[in-house]
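Every protein chain of the complex appears in place save one, which is left out.
For chain A:
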Amino acid sequence: MNLFNRFILRIKKSTNLRNTSSFAETMELSDEILPSIYTRETDPVYHNESHLNKLYNIPSKDCATILSHGLMNQYKIQLKIFNEMSILIRKPSIELLSYLSKSDYAKPVNKYVIYGECGSGKSTLLYHLLHYGYNTNKIIVYVNHAQYWFTKPKEIKYSEIERNIIDLPIDTRIWLDKFKLLNNHILCQANIKLSKSYKWGTGANFPKDSSLIDLINFGIDQTRYASEIVAALVNELKQASRIGLCNVLVLIDNYNIFFSHYTQIKNSLKKFALTSEFSLTQNFLEITKSDWCNGQIIVTVDTAVNKDRQESHLPRYLLTKEGFEHLDPFLPINVENYSEDEFYTMIDYYKHKKLIRSLTSNGEKELKLLSGYNPYKLMDLCKHL
């Protein structure tokens, strides 16, 4: 009986209200009827091809934790206008979600590289996957604006251990803080113990089998040790997932910045530093290696962050030979511009949310031609109408 109820619930979640007349007796009617552009399924675990070209809302109670890493300015404006966080379910995200649910976690980690034109929705796709990771109780290592570490960091410090390595103590502490906010509930559940002892200086001493949360808390309190603690955290997460204590999902936005030669920071020799000279770069390159299992790695590449490589958006060109060999083998996934259906869904959504009020067929045609079906450009054009 219990199983049957769960089956009904599953159907209730996965189908739209309009198409479920045969299940009308078992359903509880909700307070308001959603328009057909929305889907009632708010859990990305159950998203499949029947939900394509529809929007789903991230529940408002989870919103604060999911968005704890901060948003880009364009998303902040959208949050204010729309008064909700909704994501369009698209083909690449369905594809990736099916890979994540079906892959064998005993084998070494699978790597996926998301690529596409500027503004085609790569970062939004990562938010969808982040919600999936949050709902399936995975530890999420999420980096969303790494480019600011190399252009305008809060503080620069040369490492005490190696002179030619640059630390960014405050930025690292901020990242650790956000990491803890995002994963607090899972870290408490899993109760991960350290696999070896760590010692930096006189005050920082962590013997074997002490808790991982204590280590993270220490990094947040003591800013000067933050960089070393991120390195230790990466090692411990890899070790714990190898044993099977936890499941790690690595999501890194603008990953190709780690192989760019463009920074605005000078090293100890008074020359512009390479991105490989930063301790944070080394840590996040470490976690994207293939020497661990029970996890997934998803990264995006974008032309927007790489000033010296602008001619193409393909991963081999953006990652350079060095990055390609580091990530290899990986599966490239293309995020394209809107299709015809997706375009009209978004126009309907903007009309529903009163961003645009009256639009004739000529106006739609004009928006199509001006934006070229590009999601970012479409939003940009609709902002002032």
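To be clear about the criterion, a residue touches a chain if its C-beta (ideal position, glycine included) is under 8 Å from a C-beta of that chain, and two chains touch if they have at least 3 such contacts; residues count from 1.
In the analysis below, contacts and distances are computed from a predicted model.
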Which of "Actin-like protein arp6", "Molybdopterin synthase sulfur carrier subunit", "28S ribosomal protein S7, mitochondrial" or "Mediator of RNA polymerase II transcription subunit 18" matches, in UniProt, the chain that is not displayed: "28S ribosomal protein S7, mitochondrial"
Selected from A:K102, A:K271 or A:H384 as touching the chain missing from the view: A:H384
Identified contact with the non-displayed chain, of A:I156, A:L245 or A:L355: A:L355
Sites on chain A contacted by the missing partner chain, in the whole complex: 77, 80-81, 83, 353-355, 357, 360, 362-363, 366, 383-385
